[in-house]
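Encoded as structure tokens, here's the structure I'll be asking about.
One chain of protein is taken out of this complex; the other chains stay put.
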Amino acid sequence: MSRFLLHRLLQSLVVLFLMSFVIYWLMGLMPGDPIDLMISADPKITSEDAARLRALYGLDKPITERYLNWLGAAVGGDFGFSRLYAKPVPEALLPALANTVRLLGITLFLSLLIGLPAGMAAAIRPYSKTDYTINLLAFAGISLPAFWLALLLIIVFSVFLGVLPAGGVAALGGDGFWDQAKYLVLPVANLTIASVGGHTRYMRAAMIEALRQDYIRTARAKGAGPARVVLGHALRNALIPVVTIVSLDFGFLFSGALITETVFAYPGMGKLIFDAIMGNDYNLALVALLFVTLLILIGNLLADLAYAWLDPRISYR
Amino acid sequence: MRGPMADTAESMMALALKRFRRHRLAIAGAVVLAVLASLAATAPLIATILGLDWEAVDLLNRFAPSSAAHPLGTDELGRDLFIRLLYGGRISLLVGLTATVVAALIGTAIGLLAGFYGGRLDALLMRFTDSVIALPLLPLLIVLAAVDLDKLGLPPSLVQSQYVSLYRIIAIVALVGWTTVARLVRGAALTIRERDFVLSARGYGAGGFRIMTVHILPNLISPVIVATTLSVGNVILLESVLSFLGLGIQPPIPSWGNLLTNAQELIWTAPGLAMWPGMLIFITVIALNFLGDGLQDALDPKATD
Amino acid sequence: MLEAIETSQDPTAAALEVRGLEVVFATDAGPLKAADKVSFAVPAGRTLGLVGESGCGKSISALAILGLVPPPGLIIGGQILFNGDDLASLPERRMEDIRGARVSMIFQEPMTALNPVFSIGSQVAEALRIHRRTSRPEAWKAAVEMLARVGIADADARAGDYPHQLSGGMRQRAMIAMALICRPEVLIADEPTTALDVTTQAQILDLMMAMQRDLGLAILFISHDLGVISEIADEVAVMYAGAIVERAPAGELFERPLHPYTQGLIETLPGTGPRLPRLPAIAGQVPDLGALPRGCRFSDRCPLADDECGASEPTLAAAGERRRVACWKAAP
Partner (left out) sequence: MSGTPVLEVRDLCKRFPVGGKGPFADKSWLNVVNAVSFRLDKGETLALVGESGGGKTTLARAAAMLQPPTSGSVRFEGREITGLDNRSLKPLRRRIQMIFQDPYGSLNPRLPVGAIIAEPLLVHGLGDKAERRQKAIRLAEQVGLKAGDMSRYPHQFSGGQRQRIAIARAIALQPCLIIADEPVSALDVSIQGQVLNLLRDLRDSRGLTYLFISHDLAVVRHFADRVAVMYLGRIVETAAAETLFDAPRHPYTRALIAAQPVIGRGKRMAADCLPGDPPSPLDPPSGCPFHPRCPLAEARCRESKPELEGEGGHRAACHVVNGGGT
């Protein structure tokens, strides 16, 4: 088991390393560089000044060298300074991270809480009315553009009904649970609707597959009733592929979070990355992107462990 | 027990068609898509007939309600919404289809090579695919969409072209969208290459290329078709979200996504503007999903009847 | 917790009797009769061998007994008499009480028939937990005992193993332990040794015979392998294309088969006699249930067939004291 973990950790590190280089390189291709920005901010800077500044910041060096310098600093704990927030990058990042973890955590919990039983209910009688209805709703959820849904939610609950805020989070010291929670209701609802359809469909497919296996017939031949057959014999087998797909979906979930956060002006990692890219804050964007990648990789790793726990045939020696 | 079709002269296609026809939602999806596609294709013709122009600004007639002259009303610049939606549909469908087909081709090639040759090549390609899957897709697309094409050294004629945003979005979606098909094809190829008919083809001396194209590819084409159909919907969603965020198709070219950008800004003054573009995206994507689901049932060899 | 019980019953009294069973599959091409008026009886302590080729309806008939015919299959006629009840018309809840407790079943492929994510001990114990509401530790203890009894060495430790950790023979032993732990009266074995090697097959056949002696089991043994049937069955029923074409005590059937199909089957097998340059083969293909010939269902492949055979279908009629055959041409 520990060997497998070691192997996967190493693999994740390689991914992270390659990712950091690619993003660093892409950031270099963004319109404008820091010096251009300074020039536009201060017209007194001459072209000689600019060249000197470029040399000072190392911007005249080849990309690999600049990357290695950055990497060295990052490994040493120096992630640079965020222009947009006028703070060191980690300080800008951490509050956003907390907000996103809260949003995604609640969403994932709700989505699985609704999606897995719904998928199971659909799978028990495929092509029945229940299945048909659940399927229809699941497809609607998958097909709804998340940003449009967000607009609709705002129109209904903020513009017309005026019961929920259209965006933001509670001001610091906003008193009481509801003050905090009401800013979460619409984003969580939006993201949950966007992801629950997928979870329902995965569960339905995995459950149908599990229910047509030979061991189900064995369980019935043993005298097991429908509840025991479904919950005792099929469910655990069905969860094995579902765990994998759900974990592969973490990246997708985060993409949904970016949209939701942007539309609802919810200050999480997604909005932060979007703002950082749009605002030419490349230090922040780079680190934030890597951080999100790291989170997804950790999620995948946890799923691998869950997989091994569910399926005795897998032994990560 | 022996199936009922074991000795009848029904071909596999006919059987698949029969199963597909039973799938009413898939039929509905196909019909809706056909209608949308023909409306989009004939948009210029419809514009001429109705005497409308997708670019014509009419500042005296902003936020007009639906009328005989403007079936769905006008936007904040007094442009006709209906005809802009049709033109937007052309773009969205075109991007969705092209990007998906390119992505499917890349994915099939990668998956086929990995699955057929196996070993180190497989390990390398699949680690690469897994890594791409693990990436946070949308933020990365935003980075790619924000890249300054001048710095990539592309010819200025291309960079300054009106349609560069179109090419760019097709390219970047294809660049990240191939992974599903690649994994699918690789998995199927791994299984098929162990089948006895492939072994027997190697036994009579068929080469790698022939085995891949004649013996493996035709046997995994159905899941690829299904996955591709389903992913057209995803690509349309991606395009619209990028356009919505201002990074995809650039105005004045309309797309369903960037039509919604304006709508968001005007959400307090004209909430109705958000209705139609989103509705069209939704209908298109759900139709594609139904179609894909129907195809899956029809083409699935494990289907119960 | 299982001890031998004396088999004092009258050997002719059936533990299980199937009368005129009809199972139909609704397909696009119309209804297919997978079992056409199938009748047989299995006395306690005896083995009935049901033999036939793939798709002849033998497995479907067996599944019908336990009410496990997969959709779109449906029992449309006949009776399944067990202990005074007609299983064909029993509600599902009461069938659940019978399955695994009084009538058990084992299957061909023990790898797929066992749930991969549970230990074999817990799968064996489960039957007790369902039917006897035994406590978990007690059920486990009984399961270990049962596993030891079916010949799994070191059962205490192996009970914690998962199916993939066992050999094919061990898995089939675990299946048998699972089927017998509630001491059923009837065991239905659907090709239980087909997936096994011959030496393992011999072990499993011996085990089944030993368990039959100990528990007084009535066994319905389904196989396509005439050799296996010949070695285990007391009576044999031969199925062809959905119907039983011949029924006889095993010795008589193999010594003097009456139906031309049975004769062909026995002759076409390379035996222990002198080597022949060519095997006497049955012509033609196994028919599709959707496209049976008119009249006798074997008439298109039968060397004896004439116009009469193509005109009307023979029924299973008495041909001697304990024999029945469905053939116009069979000399009694």
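A, B and C are the chain letters, set down in written order, and residue numbers restart from 1 in every chain.
One rule holds in what follows: a residue touches a chain if its C-beta (ideal position, glycine included) is under 8 Å from a C-beta of that chain, and two chains touch if they have at least 3 such contacts.
These numbers come from a predicted model, not from an experiment.
Engineer: Kindly state which of the options B:163, B:197 or B:268 is in contact with the chain not pictured.
Structural biologist: Considering the complete complex, B:197 is the one touching the chain left out.
Engineer: Of C:53, C:85, C:145 or C:214, which residue touches the hidden chain?
Structural biologist: Only one of C:53, C:85, C:145 or C:214 touches the chain omitted from view, namely C:53.
Engineer: Which residue, C:27, C:79, C:112 or C:203, contacts the hidden chain when the whole complex is considered?
Structural biologist: Considering all chains, including the one not shown, the answer is C:203.
Engineer: Touching the absent chain: which residues on chain C qualify?
Structural biologist: Within chain C, the residues that touch the unshown chain are 53-54, 167, 169-170, 197-203, 205-206, 209-210, 224-228, 230-234, 250-251, 254-255, 261, 264-266, 268-272, 275-283, 285-286, 301.
Engineer: Which parts of chain B face the unshown chain closely enough to count as touching?
Structural biologist: Those residues of chain B that touch the unshown chain are 5-9, 11-12, 123, 195-197, 199-207, 210, 214-215, 218-219.
Everything that follows uses one rule, which is that only the chains that are shown with their structure count from here on.
Engineer: Write down the chain pair with more C-beta contact pairs when A-B is set against A-C.
Structural biologist: A-B
Engineer: What is the chain whose Cα centre is as far as it gets from that of chain B?
Structural biologist: C
Engineer: Report, in whole Å, the distance between the mean C-alpha point of chain B and the mean C-alpha point of chain C.
Structural biologist: For chain B versus chain C, the centre distance works out to 52 Å.
Engineer: Return the distance between the CA-based centres of chain A and chain C, expressed in whole Å.
Structural biologist: So the centroids are 54 Å from each other.
Engineer: Could you say which residues in chain B touch two or more other chains, in rising order?
Structural biologist: 304
Engineer: For chain C, what residues touch not just one other chain but two or more?
Structural biologist: Residue numbers touching two or more other chains: none in chain C.
Engineer: Report the residues of chain A in contact with chain B in the complex, numbered from low to high.
Structural biologist: Within the complex, chain A contacts chain B at residues 11, 15, 18-19, 23, 26-32, 135-136, 139-140, 142-149, 151-152, 154-155, 159-160, 212, 248, 251-252, 254-255, 258-259, 262-263, 270, 273-274, 277-278, 285, 289, 292-293, 296-297, 300.
Engineer: Quick check on the complex: what are the chain A residues that touch chain C?
Structural biologist: So the residues of chain A touching chain C come out as 213-215, 217-225, 228, 232-233, 236-237, 240, 310-313.
Engineer: If we count contacts the way the header does, which residues on chain C are in touch with chain A in the complex?
Structural biologist: 66, 68, 70, 93, 96-101, 104-105, 107, 109, 112-119, 126-127, 130-131, 162, 164, 175, 178-179
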